[in-house]
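Every protein chain but one is kept in place in this view of the complex.
Chains here go by letter, A and B, matching the order in which they are written, and residues are numbered from 1 within each.
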Amino acid sequence: MANYTKGEKVLELKNVRQYFSSGWGRKKVVVKAVHNISFDVFKGEVFGLVGESGCGKTTTGRTIIKLYNITDGDIYFKGQRIASGTRSKKIAIDKAKLDILDKKEELTKFLAETKAEMSKQDESSNEYIRAQEDMKSAQEDLDKFIEDKKIEIENIKKDILKSKKDNNPAIDFITKMQMIFQDPIDSLNPRMTVREIIAEGLLIRGERDQEVMTKEVERVLGLVGLLPEHANRYPHEFSGGQRQRIGIARALIVNPELIIADEPISALDVSIQAQVINLLNELREKFDLTILFIAHNLSVVKYFCDRIGVMYYGRLVELATTEELFKHPLHPYTKALLSAVPLPDPDYEKNRKRVYYNPSLRKFTPDKPVMVEIIPAHFVYGSSDEIEGYRKELAEKK
Amino acid sequence: MENIRDIDKSKFSLVQLDEKIHDTKFETKAIGYFGDALRRFSRNKSSVVAFIILCGVIFLAIFAPMISKYDIDEINPRLQYLTPRIPILEKLGILNGYKTYNVQTNTIVSPEDDNYSTSKVANKEQYDTTFIVKYGEKTVVIQNGTEYEYQEIVYDTYKFYAQPYVKLNVTSSEFERLNAIEGAILEVRAIKGIVGEDAEYDLLIDPAVAEDFSVKTYYVFGTDALGRDMWTLVWKGSRTSLIIGLFVAAVTITIGIIWGSISGYYGGTVDLIMERFTEVLGGIPWLVIMTLMKLYFGGSVMTVAIALVLTSWIGTASTVRSQFYRYKGREYVLASRTLGARDKRLIFKHILPNALGPIVTSSVLIIPSAIFFESTVSYLGIGVTSDTSIGNLLSSGQALVTTYPHLTIAPALIISILMITFNLFGNGLRDALNPTLRGVE
Partner (left out) sequence: MEEYKNVSTNEEKTTQLSEDTILKVDNLTISFRTPGGLVRAVRGVDFELKKGETLCIVGESGSGKSVTSRAIMGILAGNAIVDDGHIYYKNLDLTRCEESDFYQLRGSKIGMIFQDPLSSLNPIMKIGKQLTEALILKNNMHKHEAKKKALELMQDVGIPQAEKRYYQYPFQFSGGMRQRIVIAIALAMEPEILICDEPTTALDVTIQAQILDLINNLKQKRGLSIIFITHDLGVVANMADRIAVMYAGKIVEYGMSDEVFYDARHPYTWALLESMPALERKERLNAIPGTPPNMLFPPKGDAFAARNRYAMQIDYEEHPPFFKVSETHYAATWLLHPNAPKIESPIKDRAFASKIKEN
């Protein structure tokens, strides 16, 4: 597994949140599917995003490719910001306005108090004059404070405008990022022939020449191991593995640079999974692709990915190179996940003990847990106590 | 199998150790969506039969009134209430044009009697014994202290019709023609105007002679109160009903798809507002709408059609909307979005073709309910009044359903056939167009 982290960054996620809300007022329900994750994907590597159902990995993939409108955080593709959420900015504006109101109230109280004091004093006394000056300077302070806050609000509003603009990148640019979907049956339109499905990317770009399209479709079919005569068939005539290959062909025809593979093999038989994985590997080498591979099958991830991020209920709990992660898993959830993977080896299987992860056993700590880089390129999520524990563990192992 | 030890060693050579193995070609043929749908439809026997019958009905509705030899604009009171008479079945003793009456004994006369009056016989105030086929029971009724005796008789209405009758307002040219036929004119009852060019005559003629009339007239469904052929009337009525049905279906689908797709595709606030609007609109009772329209726009076919559209577009829009919700989250729609497809492409190329099944089915099923609705309102008197329709026929027949049931049976039969066949056909269509059954046998 080569080290790609010195190369350019193809994808950057910064503090991405994706919330889904339904209902209003008291009945409002907010599902925090992705809860503040950040990671980078470098050119040419395969980055694995692993977790079980409900952890938010599919949501992350779909947010990156802009199928969902991002709630908060920023996503950069090849250095250009393509998605920016405004939730935290709106919250900041609200907070600033509240600050202004608070400060105003404070001043009013102060003025009232001072006036009450002053009325007891003599007009020419020093206290009186000082009190007057105090009042004046307090008023000035408030005015300056409001000035500053207003400038702040203006800046945030400009940010929001810029976000909104960045949220609509050019089609040509954004289609350099393509997605392969999980369900081979559902990801192909049953009413279109294979040819129409694959050529759609070209059609949307404005290609009208039938010959060019036919040629491209055949080229791409050959790349995925299908025959040209398969182009006139309908999806339901193909097996699961073949359908998935058609999906890959569809993504390839627009010459993407980044492919987000959303659990592309989970719905396939084990023997067919290998076919698709090999194909992805081949294509990656041939076209120098970068792949974000979302999966829940750790054995496939170990084989295929260079770096892995483990997700649990919307958070990244561990991020490391494949080798490092499997040699020194630190987070208890990672350990539980690893121990649960079944191996085709009866002796090993029958004798092994499983590790279970119970989140309720986590002790509550006053400081919020964060992602910490324990050793270079190995990040773990935890509170300061837990991080200490992990460091000790790592030291013991070495 | 022979002894396995004896198998030739040459058979054990490896044949494809280093070859690249490809996917094999398909052995079955490719079938498109509609080919597949057609196959599924044709396997459903009841739907196919229903479809054939339906085609027959529609064919008759279009052509029967045209080729009918009876002119329904001509009113012949003398021909009124003839019972159905069908060529072969009359030999079996049913549908032979006979009618049973229960009349006062003193109205039964024979031509030799003194009080015999041709016109009274013509008006059925008297019953000529020559036309009586069978005598039934005698009953006695006492009313206001007086005894009345009633006799049940079976009257041959067709024979009765074949007797001399009054032809009114005959033009001069027609008069000349009839005059030329030997024995045609029995009596000249009245002359209006000056004899010569533009006089009009009321004649008592012998139709058998005058019009080459044979006693073998057959009214398959009988005649109505104005002597018009029920068969022609019923098909003319079905034509009206079908036109209304098709018009309503076409307009409703169009409005429904436009409304439903906007509502379903965009969702959110747009959907919210549109939904509330349809709810309010849907709460207005159809009877109110119908009555108001009749009041302002009269009783034409168009009025009923428009009223129907107003009440049924909501259902179609709702179906379309729910179909859009079902399909807009599909992975192939998402995949298209990632390829950069715009809304228009997603709606027309991806969602609608797949969503079409239930939409088409519900549209087809609108037709019978429109027909039924039209019949209902015409029956109630607030529907089509300017033209013949099945509802009108039912309405006029309803008053006499005990004495002349044939007036109601014919339209009722036709509308039942229409409804049943349309519904069966629609059901077959729904299964045939169901995309989830694709590739699953």
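Keep in mind that, in the parts below, contacts are C-beta pairs under 8 Å (C-beta built on N, C-alpha and C of every residue); 3 or more make two chains touch, one makes a residue touch a chain.
Remember, it's a predicted structure, so these values are computed and weren't measured experimentally.
Screening A:Ser21, A:Asn278 or A:Thr365 for touch with the missing chain picks out A:Asn278.
Within the whole complex, the absent chain has one touching residue among A:Asp269, A:Asp288 or A:Asp385, and that is A:Asp269.
The residue touching the chain not shown here, chosen from A:Met118, A:Leu298 or A:Val317, is A:Leu298.
Contact with the undisplayed chain is limited, among A:Tyr68, A:Tyr313 or A:Phe326, to A:Phe326. Summarising the interface, subunit A meets the missing chain with residues 52-53, 225, 239-242, 269-275, 277-278, 281, 296-300, 302-304, 326, 336-337, 339-351, 354, 356-357.
One rule holds for everything that comes next: only the chains that are shown with their structure count from here on.
With centres set at the average Cα position, the gap from subunit A to subunit B is 62 Å.
Subunit B makes touch with subunit A in their complex at residues 22-23, 25-26, 28, 30-33, 330-332, 334-341, 345, 349-350, 353-354, 435, 438-439.
Of all residues in subunit A, those touching subunit B in their complex are 62, 65, 67, 171, 174-175, 177-179, 181-183, 186-193, 197, 200-201, 204-205, 225-227, 229-230, 232-234, 236-237, 242, 247, 250, 254.
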